[in-house]
Structures are given as C-alpha cells and as structure tokens.
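One protein chain omitted, others in place.
Here is chain A:
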Amino acid sequence: MSTLTALARAQALATGAAQPIATVRHLHLADRPLVFVPLTMAGEANAPLAALVGADPEHPRLLIVPQPRNRDQRFAFAAALAAELLPYVDGLRGVAEAVPIDRGRDVRHRYVDAPQLLVPNAAGISFVRLFGRSTRFRRTDGDYPVHPSVPLLGRWLTFLADRAEHPGSSTLLAMTDALTLHWATGQSAMEDQNLAALLGWISPPPGVSGVVAAAEAEDPAIWPPAGPVTDPGFDNERLAPAIAAYEAALDDEGARLLAYAELERLLRGQLQPTWELMWRGVALLRALPPGARVEPRWAADRDAFTDYANYVESEESYPQPRRDGAVAAAQRLDRLERAQASYAAQRAYDDPLVMAGHRLTGEAFAGVVTMAKPDRVDDTGKRPVLRPRIMVLTSDPVLMAPGAALYSPARPSQKGTVVFVTPAPDGAKTEVVLELSGGMGRSLTPPPGSVPEVGERITYTTLSEAYRPGASFPAREETPWTHGGPPTDHVPTERDATEDWS
C-alpha cells in the first residue's frame, strides 16, 4: 500500500465509488478467457463440490459432485473438467509464429495465443494448484485407474498455478487481484477479497453508493460467497439435506434423478451470481486500454505455454515434482525476483499514475527541460564521446544524489547520470542536471529527437527496464551435498498414483 493508493481509498470512501489507480490495463485479457468458479466441500482437503466453467458467458457448463466424499465421483469431476480445459488448451495450439534467436541466425516457434484461466479470488488459485496436485500423479492403469485425461488435467493445472506466481503473468488470474490492480475501494484490502463487495464499489447499481452495495454483497443469502468455500448456512440448511436425499435415493432410479436435479439447482444457485460477477469484471477490464508492455509480457506467457506444451508431448516427460529440488527452487526464486523488479518498472513506464507513486517516494521525478546541450562531447578519454547534458526543472521531491543512473520512459535505452541537484532560485522547485549516454547512435551528432529538447516534459526514474541477467547456480547434477545433493528425477511411484483422497 503506497500513500498514493491510500489516498485513493480515502477518496473512494468520500465519493462512494472506487477510484482508479491505473490509467491503462496492466494485464493481458484474452479474447476468449476460460472462466472457472469452483466450490469445495467444507472440511475436506480441496474436495470439489461443484463448478461453473466455460468461455461463453451465456452457456457455462455446470459440474457437480453429488457425493463429495466419493472418490470415484471426484475423479469423474476431474475428467469432466478435463473435457472442458484440455480442448480449450489444445485449441490455442493452432498457429505458431517464428521468433528470431541467436542474433537472427536461427528461429524458434511459439504459439500466437495461450490459455487464460480466470478464477474469482486468490483462494481459487489455491484450488487450481491443489487440484492439480491431487490429479497429476494418477495412473490410468493399476489399482485405481482414472480416465487418461485426469493426470493431463493435473499437469496443466499445475503449470497454470506455477505460472500464476510469476509477476506479470496473465495465464491464471484471480479476478479480485486483477480488479484491485486498477481500482482502489473505500474498504480494506481484506474486504476487497469479496468479489461481490469489490464490484459493488467499482460498479455499483445506478443510484447506489459503493458502501451500500458492498454491505449488501456481504449477505450470503443475497450474494453467495465466490468460493471455493461455501456459506456454512447453505451447507447446513440446504446442501446437507439435498445430499442426504440423494444418498437415500441411490436404489431408486427415478428418485435419484430428482435428487440429482435438486442438487444441480441448489449448486447452480450458489455459483451463478459469481459467474455473472466474473464477466462483469472481464467487461470492466476490457474497457481499459492495454499498457504498451502488456503484449511483451504476454509473449513470455506464450513462450512458457509453448515450452510446456512441447514438454508434455515429449517422450521423457513427467508430472511436476511435489517439491522443487534445491537448485531448481533457488533458480525459481531468482527468476521470480527479477520478474517482480521488471514488472514494477514496466508498469511505471506504461502508466503515469503508477509512475506518480514512484515520484511521491522519490524514485522518480517529472519536470520540464530548461536547458540542453545536445552536441556536448566528452573528450577527456581515449576517444571523444557524445555526452549531451540537460537541465530539468521539477516540483517533485528529488532524493537522487549525483552519480545516480536514471532512465526515462520516453527513451528507455538512454541513461541519464545525475551531475548536479540544486534548489531552483524560486526555492520551491529543484533543478537537476543530467548527462546522457546511449540511444543516440555512434556519431558525435545526435539524431533528431534522441536528446530531449528545451520545453519537453520529461520523467526520470531509478527504475530500469533493462534486462537483468540471472544469478548463476550450480548445474542440477552439481547440487552441493549441503542442499541435499543432486535430485533424482521425480518419476511418479505407485504410491503417488494410489494415494488416498478421502
């Protein structure tokens, strides 16, 4: 929470409506996202109870588990979910594009699209991860055979859940996270986890204030929880009798069908409102123009998708291990940290409102160029180099010291080194002199437009978009003994395949 966002929350409370904290969309929104609203059985370990799933807002597919403690029915649910997800994933593998690599000497191919799964909240992402975990090791032969689609579903769900931890990835998103990235409400972050309340603030019904809409959204009788946990009142008063009726009717075909239909009706009633909220969220996000760096991030998602799709199809492919080995875990952490830093920089570059947050904390300033020496040459070294200088006048607090390297979203490949920071004669503003290098070609005269001109409004920040090389790690087979030694390949065992699920 930054002061800028905190102020937006205060403004939201005073005006009764959520306030924007972004001017562009910072995530990719697929043309056909797959929306998934799961419910679980209370008390059980991630046991599915029901779900609505689909890419068509008008025609969700309802999946239910009439006896959630029945193992076979759980796997039947998994197979039914696979029948929705796997064709969706496969349908995105039609067209690939050539991407030059190795300085243009070679190409590799990546799919032009990738899956995007949308769930209501962070707990929905946990459901995806755990459901992937409980299905990916299953076998299609042996003691408890499952449908071949079940382990494959598990691997794709695990892929999506792993990817969701990657900052800036859009393949699996929680709607609450997606919305709170762009709007601040007049309630707490904890209350924002309730999708109905959050949307009550962002798009309240006409004539209703956000506070009132959000309060109504907290009544489980009006707005069932967005899952995966169900409302205890619903469990006790409606679900339990309906499950009991189904169990009592097992020997009577007609009664069983009726009881099944009643369960479907009840569970659809719990899911449908959230389903509609999900698409309202999609529409709100779609109305925002995408940030310029959203597409390159989505390309990274497409790379990951292409790689994983190829891996799944290769001969020697295994489900993801239960836990990463020491080297893999360290590499992953390093990757996530670097992704986090570049994601933060990219959002600031794409969005003046995000940049404003960095200006407030002194990591950036914006101002007007008041002086420029575009053809200044530094000839103190072996060979003369072009080192233009500019002076920027700003009203922002400037905390950078001489020597600091700054970058401007307008010219990302150019570095500005701080030479002087002095209070302007009027006392309220600050003058910053910067020496520029890079992004101006090789000659000693800068190409037009490559050096900021007098009068230009410009922003400089310490946030850099430059590629950060990863730390180096020992190869997998050289994992030191202090970290458990080289891991063995995780080949699923009989025990994995037959583990209990009760």
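Keep in mind that, in the parts below, a contact is a pair of C-beta atoms (placed from the backbone, for glycine too) under 8 Å apart; a residue touches a chain by one contact, two chains touch by 3 or more; residues count from 1.
What we mean here is this: contacts and distances are computed from a predicted model.
Participant: So which of "Secreted protein", "NADPH-dependent FMN reductase", "Ferredoxin" or "ATP-binding cassette domain-containing protein" is the UniProt name of the chain that got left out?
Facilitator: "Secreted protein"
Participant: Can you tell me which of A:Thr230, A:Thr274 or A:Thr306 touches the chain that was removed from the display?
Facilitator: Of all options in A:Thr230, A:Thr274 or A:Thr306, contact with the hidden chain holds for A:Thr230.
Participant: So which of A:Ala14, A:Leu250 or A:Ala466 would be touching the chain we can't see?
Facilitator: The single option touching the absent chain is A:Ala14.
Participant: Touching the hidden chain in the complete assembly: which of A:Arg136, A:His182 or A:Arg359 does that?
Facilitator: A:Arg359
Participant: Tell me which residue among A:Val95, A:Met190 or A:Ala287 touches the hidden chain in the full complex.
Facilitator: Result: among the candidates, A:Met190 touches the missing chain.
Participant: Could you please point out the chain A residues that touch the chain left off the display?
Facilitator: The missing chain touches chain A at positions 1-11, 13-14, 20, 23, 41-46, 130, 133-134, 186-191, 211, 218, 220, 230, 232-233, 235-236, 239-240, 322-323, 352-353, 355-357, 359-360, 396-397, 499-502.
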